[in-house]
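Only one protein chain is missing from this complex, and each of the others stays in its spot.
And then chain A:
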Amino acid sequence: MTAFKDPFDARHRLTPGCSCGRHASQAEHAADPASADDRSKRVVESAVMRALFPQDATRRAFLAAVGAGTAIAAVNALFPLATATEVFAQGLPVEKKDLKVGFIPITCATPIIMAKPMGFYEKQGLNVEVVKTAGWAVIRDKAINKEYDAAHMLSPMPLAISMGVGSNPIPWTMPAVENINGQAITLAVKHKDKRDPKDWKGMKFAVPFDYSMHNYLLRYYLAEAGIDPDRDVQIRAVPPPEMVANLRADNIDGFLAPDPVNQRAVYDGVGFIHLLSKEIWDGHPCCAFSASKQFVTEMPGTYQALLKAIIEATAFAQKPENRKQIAEAIAPTNYLNQPQTVVEQVLTGTFADGLGKVMKDPNRIAFDPFPYESFAVWILTQMKRWGQIKGDVDYQKVAKDVFLATDATKLMAEAGLTAPTATTKTFSVMGKPFDPAKPAEYVESFAIKRT
């Protein structure tokens, strides 16, 4: 424990022990029944007591000597606890109310988009304009140029921007993941009998951007089947909205794309869903909510309010019973500009596969804001594997600097969510386990690579 237990009780220690720093153990953290108000009250009281008694032993001795009641009265006389608690509950003051957040019209951006029509930004006292943007390079440039205060990006992009790959190095942060899973490999209907990737030599594929999970997952999938993604097939970057038009015109044979692009190809009878990305790596991150380091440090209050809105929206989107309502809110022209049924099929996971079957997979897309540092390490290994970054990489440091796991933990706790205990986790991609502690060995272990 600490912050939520009575600091005027001599039996308690005030040293942090759990992921959010307010509980003695993770179990206690998860089971914390206190209401938000009580919690913030305790946090403030603990902070004051810690300040008054830097040595915990002194505090305990003091409490044991005078009793809790006298102690509260004494401390209250010195420090107006009630006022301090109130100030804390309201959070830092918001420096700038009118914000612009850029997004690409895909379902990955669901939390960023829905927070507008469903009032999550408003709840934090923000007036956010969500601006539809034409492509990843443009959203990157507009975010770097400060036309946007924060932006929807692909999760490898903040890493690439921070390291100056494909743009000038600018310290960039990624305080929250938007969605996990939710991508798919779609092939043109004429390839419906070529379901084995070994037969895909000579095909042309599209991915949304060079620095995207889509690119790395497609390359991984092809390489596992013995297809060299640089020599045996052609992979080109095509903005998501243009993918279906290109597939229809036979310019490409397939794509690994974000939704609703895949479902839209099915809706228009142009393609079929070959494989959901969750079958390559269940729980992979995809898109991210990102902001420049400058924004985070210069406007901490605005940043915190914005991130809180996003995390709450993400939590709302994660609940299956809310998905239909969200589809209705984000399908109109102002946001995704897609038929509502297409968005609904993506979010509910009951969808047409393009070959005459109705599939059911409630985990087709999921929403989890937590930016595990090991995700960043995996992305970096793939950047290294395909020659996007050269030389030595300090995997752990870059991951820590860009993926702000600690901030997410804190705000998730405030939003009443259970944040994970560790900021890294192990996972396996297509059955091959990944150990975030040994990234260099992981890169070496692949047969097809460009190092």
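One rule holds for everything that comes next: a contact is a pair of C-beta atoms (placed from the backbone, for glycine too) under 8 Å apart; a residue touches a chain by one contact, two chains touch by 3 or more; residues count from 1.
Following the convention adopted for this analysis, contacts and distances are computed from a predicted model.
A chain of this complex does not appear here, and its UniProt-recorded name among "Mycofactocin maturase MftC", "Nitrate ABC transporter permease", "FtsW/RodA/SpoVE family cell cycle protein" or "Molybdopterin-dependent oxidoreductase" is "Nitrate ABC transporter permease". Listed residues A:172, A:303 or A:351: the one in touch with the omitted chain is A:351. Which of A:94, A:174, A:206 or A:244 touches the hidden chain is settled by the complete complex: it is A:244.
Only one residue in the set A:94, A:233, A:252 or A:266 touches the chain that does not appear here, and it is A:266. Interface with the hidden chain, as seen from chain A, comprises residues 105, 129-134, 137-138, 141-142, 144-147, 241-242, 244-245, 248, 264, 266-270, 332-335, 337-339, 341, 345, 351-352, 354, 356-358.
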